[in-house]
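What follows is part of the complex, with its chains left where they were.
Chain naming follows the written order as A, B and C, and within any one chain the residues start at number 1.
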Amino acid sequence: MKFTAEIDVMPLKALLDPQGKAVKHGLKNIGLSTIENVRIGKHITIEIEASNREEAQVKIEEACKKLLSNPVMESYHFSISEN
Amino acid sequence: MLAEAGQENAGLVDIGDGLACAFKIESHNHPSAIEPYQGAATGVGGINRDIFTMGARPVAQLNSLRFGNLSSDKNKALLRGVVKGIGDYGNAFGVPTVGGEVFFDDCYNVNPLVNAMSAGIVETGKTVSAISYGLGNPVFIVGSSTGKDGIHGATFASGDLHEDSADDLPSVQVGDPFTEKLLLEASLEVIKTGAIVGMQDMGAAGIICSTSEMSAKGKHGMIIHLDRVPTRQQNMQAWEILLSESQERMLLVVKKGKEAEVKKVFEKWDLNCVHIGDVTTGNQLKFYMDRELVADVPAESLVLGGGAPVYNREYSVPAYYKENKRFSIDNVSEPEDLKEVARFLLSHPNIASKRWIYNQYDSMVGTVNMSTNKPSDAAVINIKGTDKAIALTVDCNSRYVHADPEQGCAIAVAEASRNIVCSGAEPSAITNCLNFGNPYNKEVYWQFVQSIKGMGKACRKFQTPVTGGNVSFYNQSSFEGPVFPTPTIGMLGVLKSKSSFTGLAFRKAGDHIFLIGESVNDISSSEYLYSWHKIKKSPAPHFDLDVEFKNQQVVKDAIKKGLVCSAHDVSDGGLFVTLAESAMASDLGFSIETDF
Amino acid sequence: MKTGIVVFPGSNCDEDMVYVVQHIMKQPTVKLWHKDHSLQNCDLIILPGGFSYGDYLRSGAIARFSPIMNEVMEFALRGGIVFGICNGFQILCESGLLPGALMHNPSHQFICKNVFIKSVTENSEITRHIREGQVLKIPVAHGEGNYYADASTIEKLNVNDQVLFRYCDESGNVTAESNMNGSIQNIAGICNENRNVFGMMPHPERASDSQLGNTDGRIIFESLYNLVNA
């Protein structure tokens, strides 16, 4: 069975996010001034072959832990849907 | 020397033409082991702030990196992260990375060394000191907002920490090169207004450190309102604001009445510029939080030498030091296939081209790097508008220092001086970054004491004063011992005239090749012995400081007389590698006869 | 020709550009601060290299909305000459003054080294003094230099002779090996349809000072200012 995982990897909340700060400034320049907080991370989509949803879940969890996110600085969450 | 060592944020050396060079090297080893990218990036940020906080514009950066064995994926990842961190920060900040060194050895497996060096130029007499005085003068904090960065790093009872939920404490400090570039331009601009009494960048221990250092130096006190400090995270406590090590922040003491002028500059550059307190007489630092006195400390006691405790540590000669002496070249078999040895050495990570690394650094921004199209042993930086140039290098073979700290450290200074001389410059002064193991280990402290002896001896010989530097202890290897003692030497040289600039590449077929200095039948601590024969125990290579000095004078005079087409120092890999490097840089070959 | 060099927060090659235009090309030069709205009636605007807004989000994405860009775009739409180098080229694409976009280098690494580029048209203000096919050694320094545009845009660029430079080897062959950032058809520089807005990724200002041992870039400025070997 084919599944698609939508993964978000974001910098930990307490960390300074220089990119978010700069984009917030940019949004102010185009008149969007009622913006409080901008944070920027990665969105990763993965198509994965697995015998069932649980197996896909376990594999994606492992991918996030081992490679896709750096636990020292990032947190992740993901959703899985059947193709 | 214009500034006594340790007095200012960086060493300051007069280079003539009414100009001075501020330069320094610093380590960010432990943060880089935790998170290589940000650890290295914030190291670059910190060292550059030490330069422009004195009013000098950074013109060149170098770095000295040490990693464990490249066969391990972890070390490959550390190398990739550190190099990308240095590149991303340095390139965005806009100061060319013009030189450096990298060395791989098992002893650095879990504790890489990341030393960053920066050099800046300032008109003599136009420098700004890290000082605070003048009753009533306002104190400003400028640059990034303050967060709970580096708080867990503070030596606090763990009891105090549990109030903060874990996810509120930033695990790592994030560098923002964009804000640092704004801070650089704003700082240099505000200095020109003449409104500044003193300026200090915020490094370790943030506000508490900068307020006390500046006050102790100016023999005045301060009243600081911590609630006025712009913060990035909600409800920060007083002690967190005091100790925060958030990056890209400076403390400014401004002349009373000039506040508006200062604010205008920081507003132009969209940076925080907040009046957080005032200078007082006496030497007490009074910190208030919402008008409640939270700390009242004398500035004096916190400052190095101002009253901070001085320790006298025992040391003892390590066993390996004597064992190394038992090595003899006679029981080293000569390999049959010397071509194979040559190929092995030329491709060894410690010797092979480091292009993969330095091509990730912008080495040309500022259009001052004369070594881009004419590679030279030391990087030569054009001082526009004068006939001068400066040369910069960073050197240390830590394997030699491990074998014999006194001799090895003297060799490190000698090699830096050799690189400066081979590029056509006159050695001027050094800064150093002393990376050692746990100082409570007697054998480590012996390495430290001996290295300082060797450095002093060599610096006196080459007349290159030590203008300051940095010490990093507790660099331990994976097998519980210390890493190799690594006293990295950063040296500045001056070319009175750009015409003496000398490259390392051969120039024309038919030019004669001269070897200056006597060859000794000695392969101790060489890459050949250590990596090809895998003989790890041998003394430091043969070295005579007086002969070394004389050889360098010969090269200096030959260059001055215009006799030299190129010059290249014989170091790692020996004569063959040196000749190969000069050949490869010029697409010319060489033929030499040896007399034995 | 009075030249205005725009300084964005994070630009770091503005002084390098002033040095070449003012000291080497001997042209009157002013720096234009990104918050201002006056181009101080310059005849020619240069957007220099650097990391405007730290290259955050996308190189040039935020700088494109700096206040002065309104005037720069009006100036360009009225036919004024605008020349963007590296970050300047990225800003011109983000603002739509030039077609296409500069994506991340395939290696996802910053690349700084000398490369060879070949002029492929004499019909532009910055290549008019350069013989078509002439090879120049010019340094690049970027992390997002991978020029991309959809097929129809690329088709138009070629048909209208809007491609100015292509990456090549030392003898002028446009090869895959000489393409260090993945740009479509080795495109290193283009101009707009009206031929008054120019953009290139390599840095000619870093190859214009004889003290640095390479002046191949000077001919581009000599073309721009219609001077003969300044």
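The definition used in the following text is that contacts are C-beta pairs under 8 Å (C-beta built on N, C-alpha and C of every residue); 3 or more make two chains touch, one makes a residue touch a chain.
Everything quoted here is computed from the prediction, not taken from an experiment.
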Counts per chain label over the entire file, given a single displayed copy of each: A x2, B x1, C x1
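Going forward, only the chains that are shown with their structure count from here on.
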Mean-CA-position distance for chain C and chain B (Å): 35
Residue list for chain B, restricted to those that touch at least two other chains: 176, 178-179, 270
Interface hub residues of chain A, defined as touching at least two other chains: 18, 22, 25
Contacting residues of chain C [partner chain A, same complex]: 53-54, 56-57, 61-62, 65-67
Sites on chain B touched by chain C in the complex: 84, 87-88, 91-94, 176-179, 181-182, 268-270, 359-367, 369-370, 372-374, 382, 384, 498
Complex contacts: residues of chain B adjacent to chain A: 34-35, 38, 144, 147-149, 167-176, 178-179, 232-233, 246-247, 270
